[in-house]
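With one protein chain withheld, the remaining protein chains of the complex are depicted in position.
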Amino acid sequence: MDTIYLDNNATTRVAEEVFEEMKPYFTEYYGNPSSMHTFGGQVGGKLTEARERCASLIGCDPSEITFTSGGTESDNWAISGILAATPNRRKLITSRVEHPAVLTMCRSMAPHGYNVVEIDVDEKGRLDLDQLEKEVDEDTALVTIMWANNETGTIFPVEKIAEIAHNSGAVFHTDAVQAVGKIPVNMAESNIDLLSVSGHKLHGPKGVGLLYVRKGVMLRPFIKGGHQESGRRAGTENTAGLIGLGKACQLAEENIDRENREVKRLRDKLESGLLEKCSDAFVNGDSSKRLPNTTSISFEYIEGEAILLMLDKYQICASSGSACTSGSLEPSHVLRAMGVPFTAAHGSIRFSLSIYNKEEEIDKVIEVMPPVIKRLRELSPFGRQQK
Amino acid sequence: MDTIYLDNNATTRVAEEVFEEMKPYFTEYYGNPSSMHTFGGQVGGKLTEARERCASLIGCDPSEITFTSGGTESDNWAISGILAATPNRRKLITSRVEHPAVLTMCRSMAPHGYNVVEIDVDEKGRLDLDQLEKEVDEDTALVTIMWANNETGTIFPVEKIAEIAHNSGAVFHTDAVQAVGKIPVNMAESNIDLLSVSGHKLHGPKGVGLLYVRKGVMLRPFIKGGHQESGRRAGTENTAGLIGLGKACQLAEENIDRENREVKRLRDKLESGLLEKCSDAFVNGDSSKRLPNTTSISFEYIEGEAILLMLDKYQICASSGSACTSGSLEPSHVLRAMGVPFTAAHGSIRFSLSIYNKEEEIDKVIEVMPPVIKRLRELSPFGRQQK
Partner (left out) sequence: MWDYTEKVKEHFLNPRNVGEVENPDGVGEVGSLACGDALKLTFKLDEESRIEDVKFQTFGCASAIASSSALTELIKGKTLEEAENITNKDIADYLGGLPDEKMHCSVMGKEALEAAIENYRTGETVTHQMEGNVVCTCFGITDTEIEDVVRE
């Protein structure tokens, strides 16, 4: 059996159709879209198409989309760009469970005279809306809260949050990197001001993303220089990558039902299969409001990296915490914010599926994983009694 | 005849070898190098190789290379990163002929209490070293001056400039986007502190680049979030693109002689051929210290865009000013800084060659261009008498 890839919140496979669409733009149509000749200009036409495809997926006008180098840049830009454009407001509100692309950027603003507030979540990872309502005030420049959490899949009530922000005249940005392509997103019927998307989370290439900026919202450029992207984001466009992003968005729009039916069914099967066979295991996050592809399961008394390496032997790919924070030895900040006990937080595994997963793959994981857990518990000074 | 591409300073064709190297990393080895499974980890190994190849081209240690999304990000980062790390020094020195990626960033620092000084160039585009020497002082945080100019190809004495900067304890950054791959660059025997490179200028893909940071030089991160690139640059790595960049650097190292022999010979042939056949035409910049592939020729009394469109009919691609500033109607800031008269600056055309250009292509341009110039001058109220 081949690799069983269940780490789609870390990154996804580029769809064949996406790669086909990108191919000609490396060695053949390599022109610079800013150039004053047909050879470059024709690539500009494909970028326009890409932008339209992205706009269609999230239900906005193409002019509201600015291409970036990925989710991290989009997040960094939204935060710094709004703060710079609103110098009189000095409060910045986020949550404790944001991705580092948001959290690190927010925290880095504190030494520059910003009051940075991180809203708590409860044990299910649900945002404390009362606290949010209390904190948002006339001094608040920006509220930035993710649409869906990358580790647990928990979905936040972004429309409600936008409303709270707007009541005090604050701008609302959401990191929708994990949401777009997995659940329906429609900016035409939304009051969100800014929204970040990353290509490689929806079967597009790595190193491209976009920031949606609602018409009328002012923000300062982040990467400055040439006039690309209507002067909003400088730097020669990653043409092939962005054409790929456009195609990925088109496919995502077509596949959103499969995502919420087939992928969800497999996720549920995996989850209940594992919980049934492993004792002292439980799901992290709000299972009622959750991405269809994600499950985070804590296996008590054992350590995540050890589990992952055991799974690796079977070519099963998953992650412990988020890919971005693994490598650090602390349990994930998301699980800590939810108050998951240390014994459990350390042993949490995230499985994230995609439309490319097959039923047999899920069956295989349900078969091989329980003995792995049992084995590791035998090594643990805490878990002897458990199966 | 096919497209005659003479716009390689705007962007280059991705080499076949580069694309071959990238191919498997889209749909096949699509893992995230940060992941804790072999499937992701193996991609990390290829990134290490890519970093080594880049390091070899510029003669540095792989640990001194941080990957970015391109030349613009590298430039922006070098400037903001050094200023943030050196808060006590408030002067920033650059030149009037920098690429917008440097110039716009520098100018954007002025409202933040920085004294931004732009050093002049003479009519040949040569930097005023006396002025530089006078301006660099104990308050100077950073001197940022390009290695080679994108419009004229003029090469600056970067080692001398670095020395002047260091004499006052300032850091020296150079935008080497146009230099690397065209002329030899060896950081091991240099005293440059930071250096920007862009992939798509040396037959690599668009949307990737790197910043060289000499060991011991401190600078703040620009894109913040996850721990990628040893915590220096956050965001999931553009794996395929960076693997392509590595291969492009390897090829550039192999081809540097061809660049300085064959490409230079064709450039010289083109230049003398055109000057011979067209009156009131002259070369901009310092022809004695110049990139081997670039020539900027001013054709007096006519307008660059018109020339380009005529050439486009013959599928000849060139540019007027830089690709980044075309689209704006003013003559290029570089030619203005050099004091090129308006009548001539407007009609300047840059040809930039690469190793993929053929002798026949150059012959063709020398054949079709003079009548184009003549034709346009017949339309001009100024140029009637000229041939």
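The chains carry the letters A and B, assigned in the order they are written, with residues numbered from 1 in each.
Everything below uses one rule, namely that a contact is a pair of C-beta atoms (placed from the backbone, for glycine too) under 8 Å apart; a residue touches a chain by one contact, two chains touch by 3 or more.
Just so it is clear, the structure is predicted and the values come from calculations on it, not from any experiment.
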item	value
Contacting the left-out chain in the complete assembly, out of A:Thr27, A:Asn191, A:Ser279 or A:Ser380	A:Ser380
Touching residue (missing chain; options A:Asn9, A:Thr68, A:Thr104 or A:Thr294)	A:Thr104
Missing-partner contacts on subunit A, residue numbers	104, 107-108, 301-303, 305-306, 309-310, 313, 327-331, 342-343, 346, 378-384
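One rule holds for everything that comes next: only the chains that are shown with their structure count from here on.
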item	value
Distance between the centres, which are taken as Cα means, of subunit B and subunit A, whole angstrom	34
Subunit B-facing residues of subunit A, complex	3, 5, 7, 10-16, 18-19, 22, 26-27, 30-32, 34-40, 69-73, 75-76, 99-105, 108, 198, 200, 205-208, 223-228, 234-241, 305, 308-309, 311-312, 315-320, 323-328
